[in-house]
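Only a single protein chain was left out; the remaining protein chains are all shown in position.
Right, chain A next:
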Amino acid sequence: MAEYLLYAVLNIGFITAISPLLLGAIKKVKALSQGRVGPPLLQGYYNLAKLLKKEIIYSQNTSFIMRLAPYLNIGFLLAAAAMVPVVFLPSAEGAPGNVILFLYLLVSAKFFMALAGLDAGSTFGGMGSSREMSLSAIIEPVTITSAAALAFVLKTTDIPEMFAAVLGASLAQYPTLILIGMSLFIVLIVETARIPVDNPETHLELTMIHEAMLLEQTGPKLALMELSYGVKQTVLMAILINIIFPWGLAAEATLPAIAVSMLSFGLKALALAAVIGVFESLMAKIRLFRLPSFFMLALFFSFVTIVFELLA
């Protein structure tokens, strides 16, 4: 229990702390690849600090949904963050880590964010909610199938146990993980509202999904929403990283091991952020109704994995 508490506090704290850095890193890589200087690497932290000092403005049409949604969002996402070990692997006893529960915590956060988008009665918010829930509906089978493929290959439905399984083995032992990695990468792109699905940079009504839902959020509430978004991205990146490149993740809770864990995760996450930045720069946004075929690609990789494993 004490060990779990230590783990939860460290893990949640570390993920919260590193999230704005990763957001900044992706922005920086994108700017550099487009020949711009871009914002400073730490811009994410400056933004949060600035928003925390601003006043909160609510539309007079809104209800308690608008007021509660940011708290619920950060609550659900950090509870999900507690299930994805990055500081050290907690002992299996009592640590909740079921992959389905994890995915549904993300859905819960999305549910309340979409409701908040509708609350003010703005067309933009409604549009964002509608698109978000539609895309979320068609990506869900892909996400779950990837989770099923992971559970199939690693013979467990528990995220920390999955990490433990790959940590003790080489990639050659689980060749199909590369296929799952591709699915997970697509899921990461979709869930974090990046190009080619959504464009996090613009507030142009034709392209925006995620941003549209947040238009009515202000001040510290907006800071919470931005932070939730960052946490979600870090957590999804952490799953991809710890499945494909698990090196450095501490198996026990000693101080040096935890430090190595944090440092190595930070470096790997920055590298992945660079990959995402380059990927975003190379891609063009896909038309909304063409997206299902992009998702099908991810579904295909997961299904191929399952079929491979069945035949093996």
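Here are a few things to note about the model shown:
The rule we apply is simple: a residue touches a chain if its C-beta (ideal position, glycine included) is under 8 Å from a C-beta of that chain, and two chains touch if they have at least 3 such contacts; residues count from 1.
Assume contacts and distances are computed from a predicted model.
Chain not shown in the complex: UniProt lists it as "Proton-conducting transporter membrane subunit", one of "Proton-conducting transporter membrane subunit", "TusA-related sulfurtransferase", "ABC transmembrane type-1 domain-containing protein" or "Type I-E CRISPR-associated protein Cas6/Cse3/CasE". Among A:Met127, A:Leu171 or A:Ala274, only A:Met127 touches the chain that is left out of the view.
Only one of A:Leu115, A:Val197 or A:Ala250 touches the absent chain when the whole complex is considered: A:Leu115. Contacts to the hidden chain, counted on chain A, fall at residues 8, 12, 52-61, 63-65, 70-72, 74-76, 78-79, 82, 94, 96, 98, 100-101, 104-105, 107-108, 110-111, 114-115, 118-127, 129-131, 133-145, 147-148, 151-152, 155, 157, 215-216, 219-221, 224, 288-289, 292, 299, 303, 306-307, 309-311.
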